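With one protein chain withheld, the remaining protein chains of the complex are depicted in position.
Presenting chain A:
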Amino acid sequence: MVQSKKQKYLFLAFCLIPTFIMFSIFTLYPLFSGLYYSFFEWSGSSQTREFVGFDNYTRLFNDDIIPATIWHDYFLVITKVIGIMIMALFIAVALTQLKIKEAPFYRIVFFFPNIMSVVVIGILWTFIYNPNLGLVNSGLEAVGLENWTRPWLGSETWALPSLVLPSIWAGIGLFMLLLMGGIANISKSNYEAARIDGANEWQQFWHVTLPLIWPQIKISILYIVITTLNGSFIIVQVMTGGGPNNSTHVMGSYLYQQAFNQYNFGYGATIGVMILVISLITVILLQFLLRREKVEY
C-alpha cells in the first residue's frame, strides 16, 4: 500500500512534535531564560529584579576568579580525557583480546562506579582522602612514605589534582563498554591477516584496533569533554565546595556559589551563558581536530 503524502506528514508530525515540545520546554526555554536573566541584577529569591544591561558581562570579564575556574575545568577535561581513554582502552583491549576467563567479572567491577551516584562517589573519596583516617595517607604511612602524606583536599596545591582520580575512576566503566562494543565488531579476519603479515600484538593494536574503533574513541572524548564542562561541579561541590581559597572552583561550582550562596542570580546566569559558549567552542574545535577519514579494511 502506498502511503499518501498527508499520511506521511502526519506520521512525521506524530513522531517529531511531542519530542520537540518537550525539548523546547526543558531545554530551549531554560536556555533563553538563562540568557534573559543574565541582563538583570536579581537575588534569585525576590520578586523584584533590576535590568542592568551588560553590567553582568562587564563584571564577568573583570572577575579574577573566572579565568581560574576556566583553567580548572580544562585541567579536569585534559586529565580526564587522557586518564579515562588510556585506562578504558587498555581494559577494553585486555578484556576482549586477551581471552581472560574472568572477563565478565572484571566488566562488572569496572562498570560498578557508573551505577553509583556522583554524590556518593564524592563522599566516598572524601573519606579516602581524609587527612587522619583516610586510606591514601594510611597507605602511604604503611609503606614508609610518611613524608608524602598531606591533607590532599585541604591543600591549595593538591586539592585539584586530587579530584582527578575519583573522576577517572567513576568514568572508566562506561567508556570501557563503549570501546569493547567497537572492538567486538572488528572482524577476526583482520587480525588473522595482520598476523600472517607478521604483525605483533602491539602492531595489531596500533594498526588494526585503533583505526577501526576511532569513531567510538571520538564519541568518548566528546562525551567526556561535554560532561566535564557541564557536570564537574558535582564532584567539586561535594568534595571541596570550590575551596580551599577557590583552588578547585570550576565554572559550574562558581555559578552555583554566585547564584545560590551569594544571591547574585543574574551574575550566575551570566556565568551559565559563558559555560554554554565555551562548551560550544570546545566541541566545534574538537570536531575539527578529531576529524579523520573513516577506515574500513
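Observations on the structure shown:
Operating definition for what follows: a residue touches a chain if its C-beta (ideal position, glycine included) is under 8 Å from a C-beta of that chain, and two chains touch if they have at least 3 such contacts; residues count from 1.
Throughout what follows, contacts and distances are computed from a predicted model.
Matching "3-oxoacyl-ACP synthase III family protein", "Sugar ABC transporter substrate-binding protein", "Ring-1,2-phenylacetyl-CoA epoxidase subunit PaaB" or "Carbon-monoxide dehydrogenase large subunit" against the UniProt entry of the left-out chain gives the name "Sugar ABC transporter substrate-binding protein". Summary of contacts with the chain left out: across A:Q97, A:N114, A:N130 or A:T227, the touching residue is A:N130. Listed residues A:S33, A:T58 or A:N200: the one in touch with the omitted chain is A:S33. Where chain A meets the chain that is not shown, the touching residues are 5, 9, 20-21, 24, 28-29, 31-33, 35-36, 40, 43-51, 126, 129-132, 151-156, 159, 240-241, 243-246, 257, 260-264.
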